[in-house]
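Worksheet: the structure to be examined is printed underneath.
With one protein chain removed, the remaining protein chains of the complex are shown where they sit.
The block that comes next holds chain A.
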Amino acid sequence: MRRTALGALTGVIALVAVLLVLWPRGVEAQPQTAESTRYRFVLTPSSTKSGSTTLDLMITDLAGNAARGDVTVEPAMPRMGHALAPITAAPVEPGHYRVGDVGLFMAGQWEITVSLSAERVVIPLLLT
């Protein structure tokens, strides 16, 4: 009886270990922060997979107040020497901008240049 229980326990432990190792983990897109002299830019991609992506942008000044103005996003892929045409980000609410359907068509290192008036930051984005 004791032996059966021990066997069952071993089996359960082994199963849990296998599940822990093999459980598929999605790569959660993390917000990326960059600061210029006046603003703080936080970029959150909808996914870290290549393909069509939505970029979410929170832009505040360094005191934390929502920024206003026209925001442009320029994606480029340095390894391919390839730049996409600049896209104007649509404001959702003050300080919150969104760019939908950005064709980041290839896996690898991308650089997203975000500009608001004269302030420009480059945010690296690694797609798998």
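To be clear about the criterion, contacts are C-beta pairs under 8 Å (C-beta built on N, C-alpha and C of every residue); 3 or more make two chains touch, one makes a residue touch a chain; residues count from 1.
Everything below uses one rule, namely that contacts and distances are computed from a predicted model.
Per its UniProt record, the hidden chain corresponds to "Secreted protein" from the list "4Fe-4S ferredoxin", "Secreted protein", "Urea transport system permease protein" or "Amino acid/amide ABC transporter membrane protein 2 (HAAT family)". Within the full complex, the residue among A:Ala5, A:Leu19, A:Ala63 or A:Ala85 touching the omitted chain is A:Ala85. From the options A:Ala5, A:Leu19, A:Ala63 or A:Ala118, the residue with contact to the unseen chain in the full assembly is A:Ala118.
Where chain A meets the missing chain, the touching residues are 21-22, 74, 80-86, 105-106, 118.
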